[in-house]
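A selection of the complex's chains, in situ.
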């Protein structure tokens, strides 16, 4: 199984917790969404809000129960609860 | 036509929206305007700020347009404008508007689009209260 480096985007509360708005992360190219979220929460200090987070892969929401096939350079956005409107 | 925009520190002009909606075959426009409120649970809001995942927010807004056009095929023009950055109290943070030949499609599609926007477009609002230095990131209720 290969390993890829992906870009990570942070917004709102998670941007404040992580202290950055963009980062990179190295992960197995095939990974279940919820596992990826666990690893990201651990690494970027988001454990306190982990259960409220969603992920988007290249600007589309992903189902955390599904297996992802990530490519080098893919962009994962960590989406805290939204409040637009 | 679909008109989608994120405005940075710029007021939403309702006259512009009305002229975007206008269509000779349309008898009805419905416009929803979301405005910033001055209180939350008895706390006085002194500042409000929005941020977005811009590119994805515009994508999701376009997806909402496609969906409502499927449900209400007679819709003519759709406008979804959301303001970002600081929004003064009482000013519009979002406008969602549709024109259609008849009133029911216009009203129903706007109501649906507002709910969709609030549940899936990646935009976040922080409220800063009087006497509380740290702001609060809000969460839309279902």
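To keep things simple, chains are lettered A and B as they appear, and every chain counts its residues starting from 1.
We take it that contacts are C-beta pairs under 8 Å (C-beta built on N, C-alpha and C of every residue); 3 or more make two chains touch, one makes a residue touch a chain.
Computed from a prediction, not measured in an experiment: that's the story for all the values here.
When all chains in the structure file are tallied, the complex works out to A x2, B x2.
Everything below uses one rule, namely that only the chains that are shown with their structure count from here on.
For this pair, chain A with chain B, the centres built from the Cα atoms lie 26 Å apart. Only residues 9, 11-13, 56, 59-61, 77, 79-85 of chain A touch chain B when the two sit together in their complex. Listing the residues of chain B that touch chain A in their complex gives 34, 50-53, 55-57, 59, 82, 93-94, 114, 117-126, 137-140.
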